[in-house]
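Below you'll find the structure, written out as structure tokens, and then a few comments.
Only one protein chain is missing from this complex, and each of the others stays in its spot.
Labels run A, B and C following the written order; every chain starts at residue 1.
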């Protein structure tokens, strides 16, 4: 699902911003990269060596979980794929910043976010929200 | 309720760490300060002038919402009084850091936190968790 | 001089990372952008609207001067064009992180940095340092 999100974002000509590490972040990065897109990895650690191989521009913040807040500021819209604490903190800050947050099945339950049922729907709605 | 939390923390000889601004933060700071306690205010802005008058040590981070992450690192235990996005992001990061989080009625619903029914219960359990 | 630095970096196929605002940052960004390069702007404020028009990827950190530290972590090598306090703080952190720092005439005087006399020399030495 994350890979499809990345692929859709790249195919629309947008930059995927993510946390730059493994798991969901790597899957999304792979999808975007293989569709020819740019992948911004905002990393928690002090150097680039931990970025996954699909990141095209790495920003090692050395700020740990506070990099989630930087991602919330950086993104025009957020798509939450899973529901761990880090994702939840990011979604909560994004809501606080009045950014649209789209949540796929399995993502965090959070008032003020928009539930979507597929990566395609998430990306379509994200781009529509950016035109407003 | 926040004022009672601050008062209990101070009466146990501990430092209250909070966001240092108004509302719930100010109420907790007032409770702790008037009970003779130390109040650490970890502020989002660049200078001390926005700290509420009950803060005894102000740390103006100039890092906006990322200061929530600093508070999560600073606290030995967290007590959530209300359920806004900022509190939720802080509680989520605290859970990620394996800090105990106690949630009063009206606070954020979050798996891994401990629901409590009164400020006294919150503070008692917080101090017990710190002995472990 | 900043514009020439940006142009040289882009013509070598590298990404220019800078503070993303006006003045020297904008001149370097213009040079890189007009040579077809990617320009990463690590901004001090909370949103992208203050990025100069040559930035192709903006990261609004909302962390004020602390974004200088993020740039020092992000860059493989640093080129200092002028000698204001912000540049100096960035160069000092870069030295602390063992990153090579090249200083053009007018840049900060700082032990451990390498004085260079032209943008071309700065960029040539920067790329050589990255091969080590």
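The rule is simple: a residue touches a chain if its C-beta (ideal position, glycine included) is under 8 Å from a C-beta of that chain, and two chains touch if they have at least 3 such contacts.
This one's a predicted model, so the numbers in the text were calculated from it and none came from an experiment.
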Among B:23, B:46 or B:106, residue touching the chain not depicted: B:46
Option touching the unshown chain, where C:2, C:27, C:40 or C:63 are the choices: C:63
Touching residues on chain B - with respect to the absent chain: 15, 38, 40, 42, 46-48, 57-63, 69-70, 73-74, 97
Positions on chain A where the hidden chain makes contact: 46, 62-66
Interface with the undisplayed chain - residues on chain C: 63-66, 68-70, 72, 84-86, 88-90, 92-93, 95-97, 110, 112
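FYI, only the chains that are shown with their structure count from here on.
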Overall pattern in which the protein chains touch one another (line/ring/star/complete/other): complete
Centroid comparison with chain C (C-alpha atoms), farthest chain: B
Innermost chain, where centres are averages of C-alpha coordinates: A
Chain centre separation in whole Å, for chain B relative to chain A (CA means): 29
Residue list for chain C, restricted to those that touch at least two other chains: 46, 62-63
